[in-house]
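Here the complex is missing one protein chain, while the rest keep their positions.
Coming up: chain A.
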Amino acid sequence: MENECSVPTACIDERQFSIVTTGKNKSRIHCADDSLAGAVSQRACVYSGARVVLNPVTDAVHLVHGPIGCAAYTWDIRGSLSSGPEMFRQSFSTDLKERDVVFGGEKKLVACIDEVVGKYHPPAIFVYATCVVGLIGDDIVAVCKEASGRHGIDVIPVESSGFLSGNKIVGYRAAGEALLKLIRPKDGETVEKTRKLNFLGEYNLGGEKWLVERYLREMGIEINVAFTGDSTVAALKRAPGACLNLVQCSGSMHWVAMNLEKEYGTPYIDVNFFGAANTAESLRRIARFYGDEEIVRRTEALIEREMERVRPVVEKYRARLAGKRAAIYVGGAFKALAIIRQLQELGMEVVFTGTQTGKQEDYEQIGAIVSEGTVVIDDANPAEIEKFLLEKDVDMMAGGVKERFLAHKLGIGFVDHNHDRKDGLAGFDGAIRFAREVYATTCSPVWERVKKNPFEEAEG
């Protein structure tokens, strides 16, 4: 191997239990621990978790209560598309200053809410608490409650102070709580049950929700509302009327699904629309739930037709990609599992994978589908990623923006599977696009120019 890892001691002793090799290690992986102080962690914060879940609510104002940075960095960072309102793509911040930190920021928050209501009359405002706000003890719950009453709209506090945990999952929970608060019918209100379903953990990146919606419609099933892709406040309030909840991104939405079942008696099933096989399986599962022969028949017809379309494309790329080695490092286990499967369908071998927020069960599932000898890491840092990319001689990596340039520097192809991507990867169409992207980056002519450097050859 010509490349030497730039960090000699890439594996920190304390982290040895967070890295396992399938087949070799009998012990269980350590995960959901706090990150090590001093590590270059790829993880984000509680606020970030809450923000990514709620952000696609298109007509709400997302008001970030804190100093400017938290709002600036999360401004329009998702690829979620809207069929109408674009309010969610604006950045609102209370822009806390020194004096607010000293004397409290509640007054300023009240003023901002008033101003926003005056300018935009939004149906709801989500007020996110950031680190400082939690620390100085602003009572955002009280401010929101008071403002709701005064303006007659939903002003929902999101308790997402960054330091509450080093894990985004806590932020997902905060977002889930906010959503449940938003949809809970007010006294005297009822929501009628329908034959429609809710689609949880679907954020309409690049129009993914619309795509699945088309499939379902063809099967004879309607989506009530997605949590939260292309949703509006009014549509979310109809959520209790669904007969079924689909849970896609389980990391962010499993807890919400459980609560919807408890509060409104709506059952849920897990689905996964990444990859053709997963999509087909998920559609069948939904059809089975409805238990209607006509739906089942239509579903099978759809799957057959779409598979016909996907198969030759996958075959074409498979011929060029077979045997290539892949790595995956993403936020959630749900995504990791889906990508592993897709890459395997393309004939590639996944030799290294990991997540920022995976749980024990998730890692067990991952372990079950990858081949022996695959390295699995929880909360990897760049040094570890680098080490294993080199050691495992990886040809292509799937991950987010913080991994992209690292992979590129090592001469490794890269596919973005982050929540800020703008092209959908879901469904049968997504499977085609994913295959094309994997091929394009893995087999790009640029790598030839990297290998054939005349200056190096001249030097011998």
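Everything below uses one rule, namely that contacts are C-beta pairs under 8 Å (C-beta built on N, C-alpha and C of every residue); 3 or more make two chains touch, one makes a residue touch a chain; residues count from 1.
Here, contacts and distances are computed from a predicted model.
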Exercise. Looking at UniProt, which of "Nitrogenase molybdenum-iron protein subunit beta", "Translation initiation factor 5A", "ABC transporter substrate-binding protein" or "2-oxoacid ferredoxin oxidoreductase" names the chain we cannot see?
Worked result: "Nitrogenase molybdenum-iron protein subunit beta"
Exercise. Which of these, A:Q90, A:T194, A:Q360 or A:S444, touches the one chain of the complex that we don't see?
Worked result: A:Q90
Seminar exercise, completed: Even though one chain is not shown, chain A touches it at residues 2-4, 6-10, 12, 34-48, 63, 66-75, 86-87, 89-98, 100-101, 108, 111-112, 115, 119-120, 130-132, 134-136, 162-166, 382-383, 386, 401-402, 404-406, 408-411, 450
